[in-house]
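Then we have subunit A:
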Amino acid sequence: SSGEQKDPAGSAGGGTIRVGVDALPPGKGDPYKGIGSPEVYTHAAIYDALTLVDQHGKIQPMLATEWSQPAPTTWVFKLRDGVTFSNGEKFDAGAVVATFEYLVKDPEGSASVVAADVKTISGVKAVDPLTVEFTTAAPDAMVPARVGEVYIPAPAKFKELGMKGFANDPVGTGPFKVDSWNANLIKLSAVKNSWRAPKAAKMEIHALPDPAARFQALQSDQIDLAIQLSPDQSKQLDGSRTRADILAAAQVMSLAFITELGDSPLKKKEVREALNYAVDKESMAKNLLLGVGKPSGSGITDGAAGYNSAIKPYPYDPEKAKKLLADAGYPNGFSLKADVTVGSFPADAQIYQLMQQNLADVGVKVELRQVTFAEWLDHYLKNTWTSQAFGLSWNTLPRLDALRPMELFSCLKKPAFFCDPAVAEVLGRAAKEGDGESRNKLLAQAQQMQHDNPPALYLVQQIDITGVSSKLQGFQNINRTIPYDKMHVS
Partner candidate 1 sequence: MSAATDVVLNVDGLRVNAADPSGAEVPIIEDVSFSLARGEVLGIVGESGSGKSLTALSLLRLTPETLHQSGSIRVAGREVMRLSQRELQRMRGNQVSMVFQDPMTGLNPVRTVGSLLVEALRRHRRMSRAQAHQSAVAALRAVGIPSPELRVKVYPHQLSGGLRQRVMIALALLHDPAVIVADEPTTALDATIQAQIIDLMRSRVSSAGLIFITHDLGVAGQICDRIIVMYAGHIVEEGVALTLLSRPRHPYTAGLLAAAPRFDRERKPLVPIPGSPPTPYSRPAGCPFAPRCARASEVCREQRPELVPGDLSTVACWHPLSS
Partner candidate 2 sequence: MNAMSTGQGAAAASASAAKAPVLTTEDLRVEFTVGHQTLVAVDGVSLSVAAGETLALVGESGSGKSTVALALMRAHEPDSGRIIFEGTDITHLSERRLKPVRRRLQMVIQDPYASLDPRMTIARVVAEPLVAHRWGNRRQIADRVVELLELVGLTASAMSRYPSQFSGGQRQRISIARALALEPSMIIADEPVSALDMSIQAQIINLLGTLQRERDLAYLVIAHDLALVHQISNRVAVLYLGRVVEEGTTDQVVWSPQHPYTAALLSATPTPDNPTRERIVLAGDPPSAINRPSGCVFHPRCPIARSRCAVEVPPLIEVRPGVRTACFYPGEVQPVIDASQSRPLTAKE
Partner candidate 3 sequence: MTETPVVPPRGLFRRRPSGRSRPLALFLGIGLGVVVIGGALLLMTFGHLDPGRTAPVDRLKGLGTTGHVLGTDQLGRDMLARGVAGLRWSVAVGVVSTCLVSGIGTVVGLWAASARGLVRVLLTRLIDMSLSFPSLVLAVTIMAIVGRGFWALSLTLGLVSWPIFARVVYAEAIGLMKREYILAARLLGVSGLRTVVTHVLPGIRNTLLVMWAFMFADLLIAESGLSFLGLGVPLGTPSLGGMLAESREYLAQAPHMVLVPGLTIVVIVVTANLIGDALSSRSHNVTAVVNR
């Protein structure tokens, strides 16, 4: 159904942006059910948050224009003036307060996924119609980034409908509003008086869960934007009718080591080092991730708050790996079971298989057990692993905060699968550090410790590939938040 774009593109409102995503937000317009993919691709068209963390870790003003930290536990945000919701409601401090009170105090709201990420905020109040003040229980340097996760819904409508009703008819300050919402298709139209009024008149979001279907839809001009393609698919986009937009993502694929449960060769540090030496990450990055993805020596990527640029990846050195294994008492290697999910990242299946091959070359036989995400999560949250390792990426998204993934690979995760008390101590201090600079230093230190005593086999920094039709102008990928207002179809 190639759209009939008779209207010329432009601010007058022409063209339809057709986006193919892997799934529509399962909670529909509920902005707090999830913070990453797939929600963000839809919600970014409807909603705005106070801030936005860009791909370099910079915090950009959105509905808030500026902010300050008058005291270690207090943050004050100045709001943008003259913003209205698509239903005509005015955006002001009241809307922000209502939102955060829902997340902090309401039993339903506080149980949401987003609420877990702003748990440090204990109070919010309106200082004046365009100023809000947040208080945190302990000092928290990350509040400006955290509020970037919280979309602000139209307060009166929200109050009237409750979350259930509102989710079916969401209203935000974003460039588009929802016209219809089907099982596999959302139709949106421009909000002309939005503070970021769009260039396109309409927008369609197609649910195309199958990557190949998404890819074919793009190739056959049924969509203009295909989210999350694979590297090999991107090679087939020749640049004439379609092109690939490839971005290094703030995620590092790794094979997490389980040392806290039962006996395992991985309890030995030499073994863990050996595995890191044994894998040819360079080749993975070059052959499978188009050279954009890079080998990684820790789980943290450039741009994240607390990134330590001094850390280099473990080089590919199978001899050294073998020696280390022999030193650790495994001259003939050993066998290992690893649970992985497949399809979450570009080329992940291939990366795991190459890893498997590399490890086999040094004598470590890895049995890769492919599990569903649901099963994986069950083990992960309850620590009911029956294997010795599992696939887990270091993910600083969406606010590019190194602390979060580092906590997970430490004693701070409850229950923990890997525990180095020294790291935990450093991270604990960082969490309570109100000053951004000092916090980053502590994180860099912890990062070095996690390099030296690796809790995981660091593989590669992942990439985000978006297929873009050459008819589509103005595409940008800001940490997966796509500025739909700036795009139009020619």
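Keep this in mind: a contact is a pair of C-beta atoms (placed from the backbone, for glycine too) under 8 Å apart; a residue touches a chain by one contact, two chains touch by 3 or more; residues count from 1.
Inclusion criterion for the candidates: all candidates are chains of the complex that A comes from, given by their letters.
As the structure is a computational prediction, the values presented were derived from the model and not from experiment.
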Options 1, 2 or 3: the chain contacting subunit A in this complex: 3
Residues on subunit A engaged by candidate 3 in the complex (per definition of touch): 211-212, 215, 230, 232-233, 235-236, 283-284, 286-288, 340, 342-343, 349-350, 352-354, 356-357, 368-372, 375
